[in-house]
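Let's turn to subunit A:
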Amino acid sequence: MILAEATPLSHHLATWLAGLLGMQPNWLFSAVGALLVATVILLIVVTPVGLGGVYLERKLAGRMQNRRGPNRVGPYGLLQAVADGVKLLAKEDILQRGADSPLFRFAPYLVFLAAFAGFVVLPFAPGVIAADLDVGLFYFLALIALETVGIVMAGWSSNNKWSLLGAMREVAQVVSYELPLGLAAMCPALAAGSLSLVAITDYQAGPIWNWLLIRHGYWAIAMVPAFLLFYTAGLAAAKRAPFDLPEAESELTAGFHTEYSGMRFGMFFLPEYAMMLSLSAVASALFLGGYHDPLGLSAPGGAFEGAWWWGFLWFFLKTTFLFLSQIVLRWTLPRIRIDQVMYLCYKVLLPIGMGCLVLSAALRLLG
Partner candidate 1 sequence: MTTIQGVRLDEGERAAPTLPRDILTEELVFNMGPQHPSTHGVLRVVLRTDGEVVREAQPLIGNLHRCCEKILESLTYVQGLPYVDRMDYLGALNMEMGLVLSVEKAAAVEVPKRAQYLRVILCEINRVISHLFAAGQFGLDMGAFTPFLYMFREREEGLTLLNEVTGGRLLYHYIRYGGVTRDVSDDWKRKCIAWCDQVAAHMDEYNNLLTYNHIFLNRTVGVAIIDRETALRYGATGPILRAAGVPRDLRKDMPYSCYEDFDFKVPVGPHDKGVVGDSWNRHRQRLLEIEESLKIIRQAITKLPAGDVSNPKVTRGWKAPEGEAYVASEAPRGEISCYFVSDGGKAPYRARMRGPSFYNISLLSETSRGLLIGDLIALMGSIDITLGECDR
Partner candidate 2 sequence: MTPAEALRSALPDAVEEATDAFVRVKAEKVVEAARVLREKCGAEMLHQISGVDRPPDKMEVVYHFARLKPAAFLCLKVSVPRSNPVVPTLANEWASANWGERETWDLLGIRFSGHPHPYRILLPEDWEGHPLRKDYAYPVEYHGVDCVE
């Protein structure tokens, strides 16, 4: 109900449905509306996100490596990721001897859920959001921890030592990197005075110097390091190179998903891209003005105030830029060793994060 009330889209849907049936909108319609929105988001956003991410990654990797990348399946190989998905669905699902069956089966769902549930709080455009939670940012950070639980379950239940090692690395890495990630995310929240992603985005309405990254010039002192920190810690939280240790192929064969086959593997494969994308989206909402354009046309009083397509375009551009930069990084950098990952987190990123937070607080007090 709270979800439905907070969401204009689902609220409209509920009213429309009730009107269709000639009844007063009550909580049942609200719930149905919210569910419908969630389903639509899952269909329209999530599937293309996963598949498109895979396609982009393979194509871009090919381009970086003087190759062509997939180009036989569909025009420009566009259907490649679809073929992968259908193939994974039709593949045998193996439960190996010695595996902890319930955990083994449940882990991929948990990871999938955790990665895609983050989309609920993403402000895609003005008014286009599944649920504008007051604690949206907090909710998002909490989901990253939930994903870790799924991965540990997968690694433990596989009864495979490589999986176990991968899961242990995942715990060590992601739990540690949540600290700098949270600290970096707190800086914009502090500046905007809210944990709601919509509120933070709207705080940055107006021309480009209103964006938190370079807000009024002097905010850049705190926000540029915080942004880089968020980006780096985000890479680690999404297990992307150079922090892809939990599934480091040359070390742990396939890490925590060594024993998974078929669609269960696909459920580890797609969330990785979802996680990358949602982290990019949150980064753009926190620091780069989210759905606001650099000229201030979407700001109150601007030409495109409240135009969802205009906002979505800018949100999409910013997010895709960050997403692609993650892919480029992955295909450029070697992998960091596990002790260096820990060193980087606790001795480099964490102090920087604290510094950023203190600076932001000071700026908030002064300005």
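Keep this in mind: a contact is a pair of C-beta atoms (placed from the backbone, for glycine too) under 8 Å apart; a residue touches a chain by one contact, two chains touch by 3 or more; residues count from 1.
On how the list was made: all candidates are chains of the complex that A comes from, given by their letters.
Just so it is clear, the model here is predicted, and its values are computed rather than measured.
Of the candidates listed (1 or 2), only one touches subunit A in this complex, namely 1. Considering their complex, residues 61, 64-67, 161-162, 165, 168, 241-242, 244, 248-253, 331-340 of subunit A touch candidate 1.
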